[in-house]
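Right, one structure below, let's go through it.
As you look at this complex, bear in mind that one protein chain is not there, while each of the others sits in place.
On to chain A.
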Amino acid sequence: MTVELFIFYIFSIVTVASSVMVISSKNPVHSVLFLILAFFNAAGLFILIGVEFLAMVLVVVYVGAVAVLFMFVVMMLDINFVELREGFLQYLPIGALIGVILLVELILVGTSWAVSSGTDLAVQAAGINATPTGIPNTKALGMLIYTNYFYLFQSAGLILLVSIIGAITLTLRERVGVRRQNISRQVNRKPSETVQLVKVKSGEGI
């Protein structure tokens, strides 16, 4: 238990610290790197409470796709971040206000949830166990997705396929006049077809 507690504190301290660094570091590339660090530590926290599927998804989706996309955008767009930062403080009051509202809402939700969690009638009546023992939750999810929700899983796949087709349809352009490399033609060329020996008399062109 103490070891778990120790690991929990390490993960959470690093998460909070790197989140602070995300918004406070001067260099946007550093911000993204700290964001990735925060994601990794949040994934560690998920593993600590036994939801390994969420942890995997967090790493695969957020680190693998979203953060890398951020990195691309930050590096490819020529934005002067110092200029953007000017006048940053004038938004502080409204930002602080929103933060306070969010905090109050979170506290409200947290406290009311803690009160009623023991008597969650709908969940109890349905006989659903939110944390089944004996099987890992990846397996539990898979058993649902590939049986009861197979139809919807397939439809989601279809939607992804359609979005790929759509993106290609709308953006792929065949450019004319592009010289493409044709390897087999290159390899099959013979010196006799290409090299021409010319004897040039002095004082004359070809």
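What we mean here is this: a residue touches a chain if its C-beta (ideal position, glycine included) is under 8 Å from a C-beta of that chain, and two chains touch if they have at least 3 such contacts; residues count from 1.
Here, contacts and distances are computed from a predicted model.
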| item | value |
| --- | --- |
| Per UniProt record, name of the chain withheld from view ["Phosphate transport system permease protein PstA", "ABC transporter ATP-binding protein", "Cytochrome c1" or "NADH-quinone oxidoreductase subunit N"] | "NADH-quinone oxidoreductase subunit N" |
| Residue of A:Thr2, A:Gln90, A:Thr111 or A:Thr147 in touch with the missing chain, whole complex considered | A:Thr147 |
| Residue in contact with the excluded chain [from A:Val3, A:Met76 or A:Leu170] | A:Leu170 |
| Absent-chain interface as seen on chain A, which is shown | 122, 126, 147-152, 155-156, 158-159, 161-163, 165-166, 168-170 |
